[in-house]
Structure formats: structure tokens, C-alpha cells
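A quick write-up on the structure given underneath.
All protein chains of the complex are present and in place, except for one that has been dropped.
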Amino acid sequence: MAFVSSGYDPSKPMENRITDIGPRKYDEFYPPVIAKNKGKWLYHEILQPGVLVHVAESGDEVYTVRVGGARLMSTSLIREICEIADKHCGGYVRWTTRNNVEFMVADKAKVQPLIDDLSGRKFDGGSFKFPVGGTGAGVTNIVHTQGWIHCHTPATDASGPVKATMDVLFEDFQKMRLPAQVRVSLACCLNMCGAVHCSDIAILGYHRKPPMLDHEYLDKMCEIPLAIAACPTAAIKPAKVTLPDGKEVKSVAVNNDRCMFCGNCYTMCPSMPLADTEGDGIVLMVGGKVSNRISAPKFSKVVVAFLPNEAPRWPSTTSAIKKIIEAYSAGAKKYERVGEWAERIGWERFFEKCELEFTHHLIDDFRDPAYYTWRQTSQFKFTD
Amino acid sequence: MAKHATPLLDQLESGPWPSFVSDLKAQAAKRAKNAENIEFQIPTDVVEDLLGILELSFKHGRTHWKHGGIVGVFGYGGGVIGRYCDQPEEFPGVAHFHTMRVAQPGGKFYSTEYLRQICDLWDMRGSGITNMHGSTGDIIFLGTTTPQLEEVFFELTHNLNQDLGGSGSNLRTPADCIGEARCEYACYDTQALCYDLTNEYQDELHRPAFPYKFKFKFDGCPNCCVASIARADLSFIGTWRDNIRIDQEAVQAYIGGEIAPNGGAHSGRDWGKFDIQAEVIGRCPTQCMWMEDGKLKIDDRECTRCMHCINVMPRALRIGNDRGCSIFAGAKAPILDGAQMGSLVVPFIKVEEPYSEIKETVIEPIWDWWMEEGKNRERLGELMKRQGFQKMLEVMDLKPVPQHVQEPRHNPYIFWKEDEVDGGWERDINEFRKYHKR
Partner (left out) sequence: MEYEEAKQKLVEELTKKLKSKSKFYFNDLANILGEKPRDAKKLINRMVTDGVLEYWSSGSTSMYGMPGTGKQAAAEHEEK
């Protein structure tokens, strides 16, 4: 493969350099019906799972067909999306905040052919390319992080557990039988690039072993003050270490009891890896939301302290999630989110209904806010 | 025949949900065939090696990536994340596998013409694998080599009129909801504000001079579809301050069962006949609604605009006309001291071009304070916690109002300042002793 220059001259990086132009402007990419009716929409309706109509003051309608998809996506698949959008939607398409793809048409007659086209496309392995759904009181697509496909500190994979979970929850992606929407999210370590901390159900990767120390190489590979400064709990200090061959080297010591397993030291110092087959796994958190509807936004709470990484399909994780959703579906009132349901029935009842074991790891002991999570009333329920 | 056997990943090809494994395999086969004679600038078998190293992670239960911090494009401190695999001999195609963040358009609307240009560029100069989209909102180009970073950037800026997004201690690529483009709940034009601020603050986005990351997110209404209140240092949430508009005929249509509640969101189960008392009036958090003479009444002064009634009856109830946004500060994910929601700073502000009031009275005073007082790697929310909400109001020259708090303080330990107390703190002990013996 011959090198093909873009026109960039490495010896003169500033020559003809264009910078600070930002993203493309949003309205370049509006379909005509959107451009015409922007700010003048009257109401919307979900005609069937995954299919919405928005009606404008002008009487114009836009029909949206929403499909799920992996956020890890090849250009081949994007080109196929383009082909569909050209065929049915005048060459426009959009993505949602939750990795769904939306195809829009302005004419009702075009809706069914679009749905048929999308639903009919499958990968060679048999899975749908463009499953229609993800609207209303159901489970929509999972927002997630990179995991083992690209991250250097993940405690679990992302795309794998997401695929496994969505396979198990698939029916609820295409139905709207739940009391309210259920937002599932995944972050592959506690740094939470995916900000999963306010999701109905959060799947969180978690390490449980402090970093290993590659003493022989540590001072050669890393700048020790930077590794020390990277630690959020000040658990790392400089140390002199004698190697098996008697040589004394500069290195670090980790106060293991203070380690919160964030991996920030590994980012600064590749001689401090912490990934571990047995140590790493999944924490399940439940009951968060970001909407201000009825009750204030809420944080998710830890309800399962640890589940092992069971590649490729994470059965313990997916079955725990399924149990939670079934208990919620059976017990919650219409419009009630998972967290609102848990608060109404009480968390003691939540554990009973979801058949989850309550363990000492689920009692908060991290800094000041922990105190306010302990029960400070004589009101509680008895459970079996 | 695939380059690497992937028996574990193969098990993720079955099941109904779109399989990223199938997609990657198809992409690998397409590159190998190269029917279009693309002059690939990184190894042809990059996707095969990506599958191979991912399979190894599935086998080991551990990642095989290392971080790299040096690589980037000249003059920018963000937009590129350096990545190297720890098995380069076995998987040379992904030995360098850097990510590029490409700033996404507002609302994530695209023309197919633009998407194809992006694909052409990334097929030739990268792996052809993307994230649509990353958590912050950018288009993610997943995996290229160091020499290609400048080439991709040059082509993006020269041929696609397209810049990179943010990473590191920068303003991160701002993100918005679909807003007025296709949502009747939008109380301001999220895309217009997002685009304007993104362009106004390009220097802050590309050249890191902040203590840590800083995020703007724009939600058109309190439903918060982009989760701004949970994850943005400054979160702009649409709201209104006049009355919900009521169409009484449509209210009757909901009561009569002619229109499905909540836009039909609950049609997958038989929830029984719609009951406006139980489902709307009874669920109103402020109990500010009632039926009177067959009409729905709302005491709008008591309404906290939670959106529930509007969500349930979108054809009968509409957001008010005097619209703007509320601004919240300090949200962040848990690390370190626990997650924080955004706290209300500006209860209401009009959102009107050129947005000078938002820039000059909110964003810039907050940045000045944080840039001077923030410690290394301290998010705004942590500075607010360390120096106090009152301090932030002081630097913004904002008057405290009860809307700022959920409830007043629980302790009387008020740190009075000397100038707040009549007569100051300097007193004459001898004068005091005239009346109080030692």
C-alpha cells in the first residue's frame, strides 16, 4: 500500500492549516419536512412500537421509524443505512442519543415499505441489522462505553454484555408492555465515561484487585510523581524495592486498603496493570433516572455487588436484569419508573420481589453521603 | 477463512439483536476483497486483528490495550486518544489503534452524502470501524496509525469542513437533544444554542487550559433526553414561566378514550380505561390540577413543570409561550466523591441570539472562577462543594433565591463575615470590663 498524502506537509504543520471550524451546521442536514416545520410541531403519537408520527401546525406529518443497533458500527453498515435512507427518506437519517437510528418519511404511504425493508435485513450470522422498536414504555437501546474493544482500563467488555443483554430483553425492545420506559446503560469501569449513574438499570464493570507492580520496569517506563499524583485516594507512595537479583530500584508502593480500583495510575504508568480474570466483573445498579417527570432525577443504587465476567454471554448478569425487569413489570403502577417503584414499595421489598440477596457490600461506607443512606426512621417493612 | 479463529465471539452472532461480531466480520471480508480498489493507508487486515485481539480478551477476561498520551494533531490538546495493543507481534494490524473524535452535528441529523464522505475517508485512512456515537456525542473513528492522524485531520478540515471534538482538560464537544427540530416539548432551540456556543468556544474546546474536563449539554425540556442534569458541568434545561396551554376538547377526547394517553407509549398492555384522575391529576407532584364543570383546571403558579401531564396528554396540554431555560451547574459521574446532579443556578433565562447574557453572566464568570480556584483535576461540581454554593453566587453576582435550595441549611453554623455584623468585630475589652468583672 503506497502512502497517499492528503496534502499535509509534516515539515510545515501550520501551512494551510485549518482549525477551529467546529462541527457541520445542524440545518445542513435537516430533511425538508423538518426544516419547514421546526419549532412548529403540535403533537406526536407512537403508532406502533418503533414508529412515531409528529404532526405540525402546518398539517405536515413526519413519520419516524426507529431501529436499534450496535454503536460499534462499520462503514459497510453505515453505507447500508445510507442506501436505505436514499431509497426511502430522500437521503437523510439521524441517530438518537441512545444509539438508535431514525429513518424519517413525510408520507404515510412510505412507512410500511420502509419498515418491511428494515425488518427484512439480517446479518450473515442471523441477527437483525435494523430491528424496529425502542419507543415508549419498553426497553430502548443501551448506551455504553468501549470495553475490551478499545479501552485500557475496562473491567468488563461493553459490546459483548450489551449484545447478550439486548438479546435477553429483545421482546421488550419491540413491545410497550412495561409501566414506563426502562433505560439500561453500561460503563466498563467506575470512571463511567458512559455516565450510567442515573439509569433505571446500570451495568458497571468493576475491578477488585489493586494494580500489580512491575518493579523492574516501573522507573524506566513511568514518571513516578505522575503515577502518585494520578491516584484519587492518595494510596500510592514512592518506594525503594530490591529486585530478586539484589539490585535496588526506585518504584512505588500501593496501600491496597485505600485502592478504589479506578485504574487512573495505569493510565499514567503502564507498569501498574490491574485487569484480572477473577478480580474483574460487574456491579448492577438500579433505580436512577434523569427525567424530572413526577419525581426529581435520581441516582442508581447498587443492588448486586459483584457478578463474574462470563464471556461471551454473561448469563448471571442478564438473568439478574431479566428478574428485575419482570418484578418491576409485575409490581409497578402505570408511569412509575423502576426507582419510583422501589421507593414506593421500599428497598427491603425490592430485594424480596427481585429475589436478590442483600449483602454487607450494599451498605454505603464511602465518605459523608453514606450516613444519609442508612435507615433513620422506625418505618420499615418486614420481609420473609 | 478468517485470519484468527474466534469461537467465543462467534457465539455473539446468534440472537435477534444486531451482532457487532457479524458486522465486524463482514467489514473484514470486505476489506480483504477490496472490490473498490481503495488504497488502504493502514493494514488491510486491521479488522481481522481487532477481532483476534477481542477474542483474546474474551478468553482472558482482560483488556489488551495500553494508553498513549502523546499522539494528537498539531496544536490541539484533544480529539485524539492514543491506543496501542499489548500483543503487537500477533496482531500487527492493531499495534497502533488510535481513536479520533469527530464533532457531531446538532441533533445527529445527517445527509447520506456527508456520511459517505466520512466513510470514504475512514475506509482509506483508518479501520472503517466507528462508534455512532461516543458517550459525549462525537462520531468516533476507532483505530488508525500515528502517521494517519494528521492526514485524517487535514482531509476533515479541508474537504469535509469538519473539525475534531474535545477530550482531556477541555470543553468537551457539547451535545443537544432533538429539540425544536422534531419535538413539541422543546422550550428553546437546543441545536442553535449548542452550535453557537460550540463555535464561540472553539479555543476552549481544542486547547486545554482548564483544571479538568468541562461539559455543556442542552435539553429542550425537563424530560432531559440527553441527561444533561446528570452529566454536564453546565446543563441548559428548557422551561417556561407562563401557563400550560389547554385544549379542553382534546382533554375530553382523552377522557373519552378517543386518543391514547402518553402518545400511545403504553399500548403493549391493557391498562384499562384512561382515568384522568388517577393517571394525571392524582400523579401531579404539586397537586395543582383539578376538574371543574367538566374542564381541566391548572393553578399554574403552583406548577413545577415536571412534564407528566403534558407527556400523558400531548394533544391537550402544551408548554407555555414565555419560554427559556434553567441552568444547572456541577453535575458529574461518581469519581471521586460520589456522583453529583446539577444544582440550579439560574432559574430562568431567555434563550435568544446572540446569547450574550448566557455567555457573559453565566458561562464566563463560572470559568474565570474555576480556572483560578480549581485544583488540578477538580470538576466544577467539586469546586462548588469545596468553596460552597454561596461562593459561586458571589462570583456570578447572583442574588440568592429560595429556588436555589431544596431546603434551607440544617445547621446554624453560619460563617458571618465581619462586614455583615453591626459594629464589626473590633471591640474594646476595657469598655466591656466596666460592666463585666474578670
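Points to keep in mind about this one:
So that you can tell them apart, the chains are marked A and B in the order they are listed, and the count of residues begins at 1 in each.
Operating definition for what follows: a residue touches a chain if its C-beta (ideal position, glycine included) is under 8 Å from a C-beta of that chain, and two chains touch if they have at least 3 such contacts.
Since the structure is predicted, the reported quantities are computational estimates derived from the model, not experimental observations.
Contact with the undisplayed chain is limited, among B:9, B:24, B:50 or B:81, to B:81. Only one residue in the set B:5, B:32 or B:209 touches the chain that does not appear here, and it is B:209. In the complete complex, the hidden chain is touched by one of B:37, B:356, B:376 or B:406, namely B:376.
What subunit B contributes to its contact with the hidden chain is residues 66-72, 75-78, 80-82, 84, 146, 167-170, 203, 207-213, 368, 371-372, 374-377. Residues 14, 191, 220-226, 230, 264, 267-268, 270 are the ones on subunit A that touch the missing chain.
Basically, only the chains that are shown with their structure count from here on.
Mean C-alpha position of subunit A lies 13 Å from that of subunit B.
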